[in-house]
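Missing here is one protein chain; the remaining ones are kept as they sit in the complex.
Now for subunit A:
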Amino acid sequence: MITFLSRRLTSSIITLIGVVVMVFFLARLTGSPVDVFFPEGAAPERIEAFNRAYGLDKPVIEQFRIFLWKALQGDFGDSIWQQRSAMAAAWGEMPITIVLAAIALSVSTGMAIILGSLAAVFRFTVVDRTITFFSLVLGSMPAFWFALVGILLFAVHWRLLPTSGSNTWLAWILPVATLCLQPIGVLTQVVRGAMIDVLTSGFVRNARARGFNSRRLVFRHALRNAALPIISVAGDIAAGMVNGAVIVGVVFAFPGIGKLIVGAMLARDFPVLQASVVVVGISVILLNLIVDLIYVLVDPRVRLS
């Protein structure tokens, strides 16, 4: 177990270093913050002073060396646009993204397990076809489109929810729904497929023949055996929630790391961009470790391999 975790942790740290290197150089390929920060025809001495202040006057390799040395000490520098340190900005936005992602993931996983199991149990019936149809619709629905239509219907027409923001619990409903819909569609199909495999396997047929209670059989035994692919896909979806956070950030002005990253990219705020990507990277690595641990708990074969 410890060997397994340490191996995973080592490979995760190598991945994180790769991410740090890539984000440093890719960010600089987009151009200089000077292009955004200064008006047309700004005086050269101002630009020089700015470049000096942010170390942009040095060769890129030298900039990278300084960045890496400071990053190892946890210092990602100060934001170019915001009056705070880059790391403080990134960590400051992370909790609300985690809470949003956790709610969205719980709702989508719960819904998918119920719907997917029902579709599998009643496969090839009206129930199965209806669930399959709607899960395909949800799975292929663009989140951005749903967000705008959601505002139009629930906020403007029916006045049930606020259009945007994050100040009240009602304001969380549309962002959570936007993040949930596609995962519900995809996960429902995964649960359905995995459950059908398990429900047609020998041990379930055997159990049924021995008169096992059907509900207990499905939700305790079959679902547990179908859990591996579900956990695997749910893990991927959780990591992808960051992408969803970008959409809810843009449409609903919902705070979080997604909104911060988009803003930093457009403003070429390199320190914030680098710090945010590292924070997201660490979060995804931790998430993957949690998924691995759940794997180990659910399936002892993983431990052995």
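Definition applied: a residue touches a chain if its C-beta (ideal position, glycine included) is under 8 Å from a C-beta of that chain, and two chains touch if they have at least 3 such contacts; residues count from 1.
To be clear about the criterion, contacts and distances are computed from a predicted model.
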Protein name, per the UniProt record, of whichever chain is missing from view ("Sarcosine oxidase subunit beta", "Alpha-D-ribose 1-methylphosphonate 5-phosphate C-P lyase", "Extracellular solute-binding protein, family 5" or "GntR family transcriptional regulator"): "Extracellular solute-binding protein, family 5"
Hidden-chain contact residue, picked from the options A:7, A:46 or A:224: A:46
Candidates A:66, A:102 or A:266 - the one touching the absent chain: A:266
Identified contact with the non-displayed chain, of A:58, A:84 or A:205: A:84
Among A:21, A:66 or A:156, residue touching the chain not depicted: A:156
Interface with the undisplayed chain - residues on subunit A: 30-31, 35-43, 45-46, 49-50, 52-53, 81-84, 89, 93, 148, 151-152, 155-156, 159, 162-166, 250-253, 255, 259-260, 263, 266-268
